[in-house]
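What you see is the complex with one protein chain gone and the rest in place.
Let's turn to subunit A:
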C-alpha cells in the first residue's frame, strides 16, 4: 500500500476548483438530477453519454420513438412529424425550444409544413376539366392531387417530379412544384403516387426516409467499421465520448477516428497528419544534409573534415555548400566566404532542428507505448495459458480473475499514456496554442502535467512487470503477493488516470481562451460498449422517460451558464467537470451505479474502500 500513499493529496487539491465551475443556485437541482439518475440504476455512467447501437432492425423503432414524442406534443400526423424532425435534424429538444421561442406557426412554416384542414372542400371546387399548369393538359379532377400548401397539379406530373427528385437523392425534402413555394410534399402522397408507377423507387424513397434518422441527425452516426457492419450508434448526452459498437469497433464518436482521448479531435487529426506527413523527413534533411552542387543529390556528412565528396565525384565545402574549383579548393580558399555569418539561415536550421527533436521526443514515447500495447496484446494469450495451468494446479487459489482485470487495466492505461504524448506535444507547443499562455505559465503547467504523466508511467510499467511474471510456477504465498501487487497497482493506476484527466480538463483545456478542445472523458472500463437498442414497446417507453429526464440536465447547465459564458463547448466542458467531480467526490454513489450497471464482471479494480463496502 506504499504506492497508495504517494498520491492521496492531489485530488483534494483539485476539488475546490471543480466546484468553482458551477457556483450557482441551480447546483442543488443538478445534484438532485444526477442522484436520481444514478439511483435509477439504468444509467451506465455519470458522464451523460448513453450510447446505443441501431441496427437495420431497430432503426424503425428508434425513429418511431422521436416521432411519437413530436406527434404527442404537437398533435401531428406521423408524416408531418417526420417532415418537422428532418428539417430540425431530429433534435427534439431544439424543436421544444423553438416552439416556445417562435410559436407553432413559424416553427411549421420554416420546416415547410402547411396544414390545410379544409382540403376536401377545396378539392371539389376545381372546375372540370382542370388544366395542369405543368403539362398544359386538361385532366379530370379525379386525376389531380392537391398538396397541403393548396397547390394542385395532375398526378402524372407529380409522379414524374417525385421520381426525378428521389433519383437525385433529395427524398427527404421534396418541395412543392410551385415556384418559391416552401412546402414539403406529403410523404403519403409521394409514396402512393410513386408506388403506382415504380414500386422499386417507392422502396428507395422509404429507405431514404428511414435513414434520415441517421444521416440528418447529429446524435447518430454510422459505425466507421470497414467493411461496414451496418450499425449506427446513437448518443444521448455528451457527443464527445468514445464508444464501442457491437461489432467490436472502438471509435471517437465526434470525429469517427480511433479512440484517442485525452487528445482532442483537432489534436488527433493534426497528429496523424503529421505522422504520415513527410514534413519531418524534410526537416531532417534540412538539418543533416546538403545538396551536391553538381548532381544535386543530398549528401550526409559521415565524419571528419569539411571537404566532402559526393558520390558523383564532385567535392564541395560542407560549411557553405559551394563546389571546389579553381577559386574554391581546399588548398586555396580564394573567394571562400563561408565563414561569414548569415543569420537567417542559421536561425532557420536551428528552428528546424529544435522542432524535429521536439517532435521526435513525443513521437518516440507515443510509439513506445503503442508498441508496448501491441506486444502486451500478444501476451494476452500466453497469460491465458498461464491461468489455465494455474487453475488446474493443486492449490487452494482457484480464482485468477485478477489477472484479466489487471491486464485490462494495463491496456486501458497504456492507451491513455500513449495518447497523452501527442496531447502534450500540442498542449505545450506552438502549433495550436501559441498565444494562449505565457512561457512561464506554460512551464508551470507542463511540469504539473509531466509529473502526473510520469507517475502514471512508472506504475504502468510496474503493473506490466508483475503481470508478465510466471505466476503459474509460484508458491501460493508468492501468487498472493503478486495478486496484491496487481490489484493495488490497478487501483492506483485507475486513480492516476482520473487525476491526469482532471488536470487536463480543468487546468489545461478549460482555461483556453481562443480555442475550445473537448475530449472524451476518462472511463475506467474503456470506451463504452453501446447497448443494443431494444425494439419492444415497453422498454421504449422506459427509455423515453429516461431520455426526458436526461434532457433536463443540459438545460439546467445552460441556465447556470447564461450569466457567464455562452459558448456551448464550454458548457460541455463544465458538464465534464460536473461529472468528474461527482466521480471523485462521491465515489460511493458511483460505485453503486457501476456495480448495478451493465458490467458483466465484478470489477476488482475498484478503489479499496469500495470493495470493502460491497
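One rule holds in what follows: contacts are C-beta pairs under 8 Å (C-beta built on N, C-alpha and C of every residue); 3 or more make two chains touch, one makes a residue touch a chain; residues count from 1.
The definition used in the following text is that contacts and distances are computed from a predicted model.
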item	value
Candidate names "Signal peptidase subunit 3", "Bardet-Biedl syndrome 2 protein homolog", "Diphthamide biosynthesis protein 3" or "E2 ubiquitin-conjugating enzyme"; UniProt protein name, chain not shown	"E2 ubiquitin-conjugating enzyme"
Chain not shown: contacting residue from A:133, A:218, A:289 or A:447	A:133
From A:61, A:107 or A:177, residue that would touch the chain that is not displayed	A:177
Contacting the left-out chain in the complete assembly, out of A:73, A:143, A:164 or A:368	A:164
Chain not shown, touching residues in subunit A	133-137, 153, 157, 160-161, 163-165, 177-181
